[in-house]
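Now for chain A:
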Amino acid sequence: MTALPDEVVLSVEDLSIDFRLRTHILHAVENVSFQLKRGQTLCLVGESGSGKSVTARSLLQIIDKPGTIVGGRILLRNGNEITDVASLAPGSRAMREIRGRRIGLIFQEPMSSLSPVHTIGSQIIEAIRLHSSLDKKAARERMVELLRQVEIPNPDQMADRYTFEFSGGMRQRAMIAMALAGNPDILIADEPTTALDVTTQAEILDLIKRLQVERGMAMLLITHDMGVVAEVADDVAVMRFGHIVERGPVDAIYHAATHPYTRQLLASTVKLTHHVEGKLAVVALSPEAPLPILSVRHLSKTFGWHGKANTLRAVDDANFDLYPGENLGIVGESGSGKTTLGRLILRTVEPTTGTVLYRGKDGSEIEVTKLGKKELRNFHRDVRLVFQDPFASLNPRMTVKDVIGDPLIVNGLAKGKALEDRVAELMRLVGLDPMGMERYPHAFSGGQRQRIGIARALALDPRIIIADEATSALDVSIRSQILDLLLDIRQRLNLSFIFISHDISVVRYFCDRVAVMHRGKIVELGEAEQICTAPQEAYTKSLISAVPNPDPRDKRMLHRQRFVAPANA
Partner candidate 1 sequence: VDYKEANILKEKVSSGALPPLKDRLPENPLVIKPVESVGKYGGDWNMALVGGGSLSMLFRYQAYEPLLRYKPDWSGVTLNVAEAFDGNADSTEYTIRLRKGMKWSDGHPYTTADVKFWYDTILTDKRVAATGQGHWKSGGQPAKLEVVDEQTFKVIFEKPNGMFPLQVAWANNDQTTRCPKHYLEKFHIDYNPKADELAKQQGFESWIVAFQTASGFRDDNAFFLNSSKKPCLHAWMFTIAPGENTERAVAERNPFYWKVDTEGNQLPYMDRIVYQMVADPQVLLLKAMQGEIDLMDQYIATPNNKSVLYDAREQGQYDFYTLTSTEANVMNFIFNLNHNDETKRKLFRNKDFRAALSMALDRQSLIDAVLVGQGAPAQPSIKQSDPLYNEQLATQFTNYDVDKANAMLDTLIPKRDDQNFRLDEKGRRVTVIFEIDQARAVFLDLFQLVIPMFQAVGIDAQMRTMDRSLWETRVRQGRDFDATAHQFGANGGVAAMLDPRYYVPTDSNAMYAPAWQLWYLDRNNANAEEPPEETKKQLELYDKLKSTSDPAAQQEIMKQILQGAAENFYVFGISLPPDGYGIVKNNMKNITKIMPNSFGWPTPAPTMPEQFYKV
Partner candidate 2 sequence: MLAYIFRRVLYMIPTLIGMSLISFLIIQLPPGDYLTSMIATMSDSGQAVDPAQIERLKEIYGFDDPFYIQYLKWMWGIVSRGDFGWSFEWNQPVSRLIWARMGSTLVISLLSLLFVWIVALPIGIYSAVRRHSVGDHVFTFFGFIGLAVPNFILALTLMYIAYRYLGQSVGGLNSPEYAEAPWSLAKVVDFLAHLWIPIIIIGASGTAALIRILRANLTDELHKPYVITARAKGLPEYKVIMRYPVRIALNPFVSAIGWVLPHLVSGVTITAIVLNLPTAGPLLFRALVSQDMYLAGSFILLLSALTLVGMLLSDLLLALLDPRIRFN
């Protein structure tokens, strides 16, 4: 066994992973090498679908079925001993001891990765007790503590809730808590903050940093957020098409990138820090404003299955208008009710109170909240939703072709060969290879699945798209291209967007107006540029201040202000 430098805890050498598919062998990862050092962070960035998650999973030997490690070594240091993880049998005891204890993994898709039938707390407690000798009570205390550390409000109560009662970001944080529960020496975080608002994200990154300093934890951070990379990385590796194309200290990557792809990434990042050029007039504010296409009035949703005392106002008296051709961004704290708001508009969650008015193609106004089943179906044809959790929203038993083609079929728009062509075209449009048409959703990378969701939303002629974190799993380069695509479509079809996102830069680039949500309420609504540069409300200010800066020489997150909410209403 080759000797490793002392500070290296994990060394991946020439790792190659193949997927044996029906038609061919896919070399998802080829000859990848990198090293993780004590207390340091290696950021793995790269194109969506380039093999980052597969690499991460291979470290724990949990790659999905047809995937196999076909070459290379994964050397893990254990004191002075060194084990080759790649040579261990996946179900072996030795492997089990590494999982969770030595290497903790935060899955890319926290939404689907948690058990639907166990409480969040119990799943974390299980991880705690597995790797420590704490008794039940102590384990619970530790679990609550962990949840608190990841900024879950009322952790004591929330621990006893189920996955589906958590918002996307909350699930992600629960996932982080679970990965941290075993006090791992190495943390592999696969896009751990995609569903988190910048403030929470900052807190989490801080937490991890602290652990790194205290316990010398090494971290492999996979992310698309170049800002985050700049803030936390020590080293950066850039992946594309299964290869690491460039690797080096963070500063070198940002300021002296050599590989064209790296440069393209950074360029896209910069592009996204400004509002899109040649933007449309903000129609809402012009005097000859057309009638809004969608009006939301006093919309509220109360979740209350835990007894009266425990009801939660997920959305609290929301009011806004959406104009034709407008992009309305919604930002806000994780768990503040953004997803719920989107679902209320579509009535996949029934509002507790309030109305939603929609102006149809013929100009007539429809009260969505009163629609019957059939009219609702027509409404859904005009207003499309991109789900926050792409994996859960794709039927695991339908091939991608069926998934994207389904809206076309049910609305009688295409069938047979035409359907196939149309699906292929949609896939190409969002940057997916039509060759994957026959694959099932689970055989895609996170970002690819997200794009499948987008393709599905575009399949019909929508008038409004409610996009819930629609680009969070995409690398900046593709993200900017997708956003441009959407803008282009908007222009041609006079499409409106409700664009829910945590990524302030994306909001700024893409949206005309922005609504800021906090604890179910819309606290501020204004022009995007203004909100992003000169926020009025305290919460918005703190939010903006926490946006990471994609420049390792200017780490802005450290200067952020923390918003302390007034006593819970």
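Note that a contact is a pair of C-beta atoms (placed from the backbone, for glycine too) under 8 Å apart; a residue touches a chain by one contact, two chains touch by 3 or more; residues count from 1.
Here is how the candidates were picked: all candidates are chains of the complex that A comes from, given by their letters.
Bear in mind that the values here come from a model prediction, so they are computed numbers and not experimental data.
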Check: Pick the one that touches chain A in this complex: which of 1 or 2 is it?
Finding: 2
Next item on the list: Name, in rising order, each residue of chain A that touches candidate 2 in their complex.
Entry: 60, 62, 64-65, 91, 96-101, 105, 107, 109, 112-118, 126-127, 130-131, 162, 164, 175, 178, 182, 305, 391, 442
